[in-house]
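Every protein chain except one is present and positioned as in the full complex.
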Amino acid sequence: MIGREKPEATAVGFDRPLLLTARQDLVGYAGGLTGRAVLFSIAASSVLAVLLIFAFIIREAVPFLLRGNDAAAGLSLANLPTRLGELFGSDQWHPEASVAPEFGTLAILAGSLYVTVTALAVGVPVGLLTAVCLSDVVPFSVRQAVKPVVELLAAIPSVAYGFFAVLVLAPLIQKHLDVPTGTNVLNAGLILAVMAIPTIVSISEDALSAVGRDLREASYACGATRAETLLRVVIPAAHNGIIAAVLLGMMRAIGETMVVWMASGMAAQVPAPWWDLAQSVRTMTGTIAQEMGETVVGSPHYHALFVLGLVLLVFTFSLNLATETLLGRMRRQGGKKP
Amino acid sequence: MTGVEKAEPETGSGPLLRPIQVRAPRQLADADDKTCRGAVIQSKGFSLYYGPKVGVENITMDILPCAVTAIIGPSGCGKSTFLRSINRMNDLIPRTRAEGRLEVAGVNVYDRAVNLVNLRQQVGMVFQKPNPFPKTIYDNVAYGPRLQGVRRRSELAERVEQCLHAAALWDEVKDDLDKSALSLSGGQQQRLCIARALATRPTVLLMDEPCSALDPIATGKIEDLIAQLREQYTIVIVTHNMQQAARVSDRTAFFCLGKLIEYGTTEAIFQNPSCKETEDYITGRFG
Partner (left out) sequence: MLIALALVAILGPMLARGAMAVVFRATVEFRKMQSDMHNRGNASALEAEAADAAEARKPVYEMLDAFAHGVDTQLLEREAAQVYRQVGEELERRSVSAEVRQEVRRLTRNLRDALIEAYQAADRATAEQHLARVLKHADDERLAGTAAERLFDYARDYREHLRTLNFDRRREYAVALAEVQDAVRRLLGPRPDEPTPPLAMHRYGATRMDMAARVLDGLLHAETWVEPVPGKPLVKQRIPREEQFAGTRLAALFPYVREHLDEMLRPRLTFHPQYFWDDSIPGHYFGGVGPEILGTLALTALAILLAFPIGLISAAYLVEVAGENPAVNFIRMCINTLAGVPSIVFGLFGLAFFVHYVTGRPCVLAAALTLAVLVLPVIIRASEEAIRAVPPAYKEAALALGASRFRCFLTVQLPAALPGVLTGVILSMSRAAGETAPILFTGAIAFGPALDLLGWPPGGWLFSQTRALSYGGYDIAVGDRIAAMVPHQQYGMVTTLIALVLMLNITAIIIRWRISRKLRG
């Protein structure tokens, strides 16, 4: 190595010290730590929110779940089986009856189920088909144009959908299907499908795109047609994302309140015969929305409504977990961010 | 003086197609040259690891002020790693670990008590791909001085003008300093980045392949600029372009696989390398 002796150039041009004084160092360290702590706690507010939500919903549901058969007795865990039996063993929901109030939620749960299944039955095929078209069939420009439209559809407030359901769709159904009322499973299910479709389309479409060209090209190179490629290669490869999309659509349908409140007829009954979609039903969300306003705070009815809320919360939470797992798997599989 | 490459290498792969031009060795500035503000960089057994992987290992060299030092070598050999260690930019990568000493103006930059802000203002960096901020030209250059606390508009304006002059960009943009920096051409943007780096009045300029994203004309302009700046700053330039290294630098270091293979005057390295690997690389046998 060739070096030349040169006196230490004390950086003629730079007059600021390169080393921190002890105090500066300490202050900097402490400041950094405080800063990180502050940021962490602000970010943890979401955690706080979730915990509070669970805490308070459970807190208000517990008085119903653990109460004894007469009002005077206190709360005890021993009462839980009876209460659960009461809730899930009967379909008679008469919480405000003065003599013998009944809290059977089976009809309400069935209502939620009916409406959701109908929504998915319509929404999943249409949504998947659209997603497939968007990702594989139509040219890019169309895709770019359609995406905002799908987003707009998703942005319409649920009240507006409910409005449409009640004032436009219900009379149509009533007239053309010759049924006594237009607010029923069919009505609510159709509208929920329209609401769920954007979610299904966008997630499925991301999943299908994330599959990547290589897989498709390999399939074509083997001589498969486009349809065969889609059915046998692309869709199965994207199955994680597609299932996640369906689950998210389901979450949307189950959690929707305004549309079912306005369009499902709000009758706490299980349709009979079971395939008659033109009958009115009542969902969990609708029940809470309708009855909470008139319920005395602290009454068994009040707490029972919170139990319904808890059921909703737990159910959507599990769906959410499942979805996240699937989406995580999809991301790791594809190697690309959706 | 045109250096003639060694003809007839042993395996008979034929002479190099292009002669490597080396400039005449320049008289390096002497001790009390007041225009020289550059700092000495001394690496003493410095190593940097990314987790278990080796970045550079046991580098010992002195980088002289007011001169251009080029670092050449095949890709992945640690040139950029070493460069970015000088201003602690490697800290952005998680799990880096440093050993040995890397001194700028006598201070080990990996000392726990180093004032990173001041260090980075003293050691400026220009990146491979020009990265001006999405702000106006003025605001780009004024960013550094503002960080240093310069608030008065007159002072800022003066600094901006000085640096744009020094970067040979003033004439081209002086009419519209409020234009977005992104509207400039690639070469102009890179000169803007140089001006921006100069605005904090550094003593060292690190350049990480500054011309690799530019066309030959812009490259030429930047090389001329480097020639002008060398009078005042310590310039370290990483390049994979050997001709550029030969044109522009006073001293050259050859890195390979994380180790310093050879370091000397550019003339010596290119015309008379002492290590076989150096010779192989220069003659194009690998890399």
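Letters A and B mark the chains as written, and numbering starts fresh at 1 in each.
Quick note on the criterion: a contact is a pair of C-beta atoms (placed from the backbone, for glycine too) under 8 Å apart; a residue touches a chain by one contact, two chains touch by 3 or more.
None of these values were measured; they are calculated from a predicted model.
Undergrad: In the complete assembly, which of B:42, B:118 or B:252 touches the absent chain?
TA: B:118
Undergrad: Please pick, from A:30, A:44, A:97 or A:227, the residue that touches the omitted chain in the full complex.
TA: Counting the whole complex, the residue in contact with the absent chain is A:44.
Undergrad: For the full complex, which residue in A:65, A:108 or A:251 touches the chain that was left out?
TA: Final answer for the missing-chain contact: A:251.
Undergrad: Check each of A:110, A:262 or A:277 against the chain that is not shown and name the one that touches it.
TA: Here the residue in touch with the unshown chain is A:262.
Undergrad: Which listed residue, A:79, A:130 or A:187, touches the chain dropped from view?
TA: In the complete complex, the chain left out is touched by residue A:130.
Undergrad: In the full complex, which residues of chain B touch the absent chain?
TA: So the residues of chain B touching the missing chain come out as 87, 89, 92, 116-121, 124-125, 127, 129, 131-135, 143-144, 147-148, 193, 196-197, 200.
Undergrad: Using the document's contact rule, name the residues of chain A that touch the chain not shown here.
TA: 35-36, 39-40, 42-47, 49-53, 56-57, 59-60, 126, 130, 133, 146, 148-153, 155-164, 166-168, 194, 197-198, 201, 251, 254-258, 261-262, 285, 288-289, 292-293, 297, 305-306, 309, 312-313, 316-317, 319-320, 323-324
The working rule: only the chains that are shown with their structure count from here on.
Undergrad: How many angstrom lie between the centres of chain A and chain B, each centre taken as the mean Cα position?
TA: 53
Undergrad: Using the touch definition from the top, list the residues of chain B that touch chain A in their complex.
TA: It comes out as residues 28, 31, 34, 36-40, 60-62, 64-65, 104-107, 109, 111-115, 118-119, 121-122, 201-203, 232, 251, 263-265, 268.
Undergrad: Give every residue of chain A touching chain B within the complex, in rising order.
TA: It comes out as residues 1-4, 6-14, 16-20, 22, 24-25.
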